[in-house]
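With one protein chain withheld, the remaining protein chains of the complex are depicted in position.
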Amino acid sequence: MRTLIGFEWRRLHRSGFAWGLPVLAIVLVGLFFWFSQVGVDQYRQELLNHIQSNDEILSQLIGGYRQTIADDLETADRKAEAKKDMALAVPIGDALDAQQQAVEDRSTPRYLRAVIAANTRTIAFDNALHRVLLQDHHTLTAQTKLYQTMLARGWALEDTHYTTQPVGFLVSWQSWLAQPLAVLLGVALLSTTWVTALFTNNADLMATTVQPWRRWALANWFWAVLSWLAFLTLSNAAGWLAGQWLGTPLLSGTTPWHAIVPGTGQSYWIVWVQEIGISLLWFIPMYGILLLVTTYAEKWGRQR
Amino acid sequence: MRKIMTFIRFEFLKRRRVWPVGIVALLITISLAVGFGVQKHNQSVFVQDYSTQLKKRYPNENSLGRSELTSFQKSEAAYHDWFFKSVAVNVVLNGQGTREIPGFGVRLYARTASGALSDAFARTYDQYRYMRQKNITPMFPDSLVIVPVAGDLDKLSDTDKQWVMRNNPHFYVQALPFLWSLLQSNGVVALLLAFGVLLSGGQLAKELAHKRAHSHWLTLQDEPFPAQVGIQFGMMLTTMIQVVFVPLLAVTLGIGLLFGFGDGRYPVFSYQNPDGFGSKEAIMPLSQYLTNTLSLLFLLTVFLTLVMIILSMLLRNGWLTILGTILVVGLSLITPPIPGLPLTYFHLNDIVTGIAQEQAGSDALQAPAVFINLGWWCVGLLLLIILITEWRRIVHRLQRIHLASQKSPASL
C-alpha cells in the first residue's frame, strides 16, 4: 500500500498539480478578493442610496406639513397638529444626515449611532400618528438591537456578502468552498489524473500490476482528499494575507474572530470551522462516488 | 471546397461517436418544456388558492371587498380592469401612504407598512397605462412589478418581503414570456452553457494530446493546423448552438403553437439613459429585450468557444479544458457588476435591462457598450489564438536566424 501511495503521489506531482493547485488557489482567491472590493464599494453606494430614498420620503412629508402650516384655509387645530408632527419628523431627517455624513467620513460608530437614533425616532413618530408610515417596526427594533451590541463591543459594520477584512473574507470564501457545486468542480478537477489514467492504456498497466484494483482507488482517494485539504489551506492562507495587506473596512474598525455573524447567532470562528467541515464532508464521499462510477463505466466500456 | 466538406463530415462522424448531441438537445428541450408545465400548474394552483383566500376574507355578500372577488370570478379581462383601477387609486393617494382600503386587494396591501411599496405601485401603474394604450393583455393574475434592485423591498421586514414576493407572482404562460423568464435566470443560462461546454470542450484538446498525434495526422491529410483550429471552432460553436439555442427556440416554438406566442410589445422593466443625463426607469418592449438578450448570449457563446480553444492549446487535456471553461461560467455567477470584465456579461438580464449599469454606476455596462466590449474581447482572444497557432513558425524563424548568425563568422 505504501508503494502505491508513493506511486500515486509521483503521478500527481509529475502531472503538474503540485504547482498547478497553488496557482489556481491564488488566482481564484485573487479574483474573489477583487470581486469583494468591488462589492464593498457598491454596498457603500447602496447605503447612501438607501439613506437618500428615506430622505426623499421624509422631505415630502415635511413639505406637506409646511404647506398645512402656511395655508390660510386650514384650521388652527390642523395647523397645531402639523406643527407637532413636523417637530417629530425633523429629527429623523437630522439622523439621516448624520448617517450620510458618517458614511462619507467612514466612521462605523457614528453611523451605528445615527441609525439607532433614526430608528427610535421613526418609531416614536409612527406611534404619535397611530400608524406605521415610514418603516416596519420589527425590522427597526431588530436592527437597533444588533447595532447597539456592535457599538458596545466595538465591532465594525460590514456587508454580509462582500467584505475585504480578513475574518469576514475568509468566512465568505470558505462558505463558497462548502457549496456542493464548488466541491463538485473540485472533485472533477482533482480526479483528472485518475480519469485520464483510467481511460487510457495506463489502466491496463495498473490492472495487471495492482491487485486488488481497490487499492489503487484508495491510494488515489487518499491523495485527492489531502490535495483538497491543501487547496483549502493554501487558499485560506492566501485570503488571510490578502485581507491583512489589502483589506479595507466598509467604514472603519475591524471584525474580530469572536464577533457574531449577523443572522446566525454564531461567531465568525465557529462558522468558518463549520464551513471547512462541510466542505470536507461533501468532498470525501463525492470523490468516492466518482471513483466508483468511473471504475464501473470503464469496466462497462471495456466489455462492449 | 470538396476537401473542407470531407474534413467537416469527419468531425461530425467523430462527434456522433463521442456524444449523442441530438439526444442531449432533445432532453434539454424536454426539461424546459417540463419547466413550462410546472409554471402553468403553479398558476392554476395560485388562482385556486387566491380565490379561496378572497372568499374567506369577504364572506358577506354586501361587503365592499367583494369587488375584487366578483371581478376575479367573472373573467380575466374583468380582473385586469379591477387591478388597473386599484393601482391607479393607490398611485393617486401617494404621499399620504397607501392604506388597506376595503375592496382593494387582499394580497396587495394587507400587512405591509403603508407607503412601503409606493415605487412598485408607480411602476406598475406606468406599465398598465402603456399596456392599455397598446391594447396588450397583462399576465394573469395581475401582480405588482417589484424590482428588488430598485430598492422596492428595502422598507419591509424579512417576513414581509417574503410575503410580498409570494403574493405577487408572475406566470409566464405563453411562448415569448416564457423565453423571457428563462433568460432572466442566470442559473438557467449558466447551466445551458455548461452543457454546451461539456459536449464540445474536449475535442480539440484531444487532437493535440500525445505530441499532437491526431493533429499531425490531419496535417498529413492536407488539413493544415490553422484549418483544424478553424474547423474545430465551427464544430464547437455548432454544438453550443445545438445545446443552448436550439432547445430555447424549439420550446418557444412549441409553446407558441400550443398556447400562443404572447405580445412582443409587452413591457419589460429597464433603466435607460436616453438623453445622457443619468439613467431612469423606462419600458422596453419584450421583443427588443429578447433580441438583445439572445444576441448577447450568442456573443458570449463565441467568447466561450474561443476560451475553450485557447485552453485546449495550452493544456492539451480535454478534461481540464472542460473544467476550466466551466469554472469561467461558474465564476460568472458570483461576479459583481464590473465594467469591462466579460464575467459580468453573463448576467444577461442585468445587462440588457440596465440594472448592472445602475448597480455599478458605470455607463460601460450599458448594453451597446457591452456588445462592443465583448466584441473586442473576442477579437483579442482570436489574436491570441493566431499567435499561439503561429508560435512554432515564429520560434522556428528566430532559431534559424539565430543559428545563421552564429555560423556566419565561422564560415568566413
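Assorted remarks:
Which chain is which? They are A and B, in the order written, and residues in each are numbered from 1.
One rule holds in what follows: a residue touches a chain if its C-beta (ideal position, glycine included) is under 8 Å from a C-beta of that chain, and two chains touch if they have at least 3 such contacts.
Note that contacts and distances are computed from a predicted model.
Name of the non-displayed chain as stated in its UniProt record, restricted to "Acyl carrier protein", "ABC transporter domain-containing protein", "Acetyl-CoA C-acetyltransferase" or "Sulfite dehydrogenase": "ABC transporter domain-containing protein". When the full complex is examined, the chain removed from view is found to touch B. Within the complete assembly, B:223 is the residue of B:126, B:223 or B:350 that touches the hidden chain.
In the complete complex, the residue from B:30, B:45, B:387 or B:403 that touches the missing chain is B:403. What chain B contributes to its contact with the hidden chain is residues 3, 6-7, 10, 13-14, 17-18, 210, 213-214, 216-217, 219-224, 392-393, 396, 399-400, 403-404, 407.
The working rule: only the chains that are shown with their structure count from here on.
We define each chain's centre as the mean of its Cα atoms; on that basis chain A and chain B are separated by 24 Å. The part of chain B that touches chain A in the complex is made up of residues 95, 97, 112-116, 151, 154-160, 317, 319-320, 323, 326-327, 330-331, 334-338, 359-361.
Note for the complex: chain A touches chain B at residues 31-32, 34-35, 38-39, 42, 45, 49-50, 53, 57, 60-61, 64, 131-136, 138-139, 142, 162, 176, 181-182, 185, 188-189, 192, 195-196.
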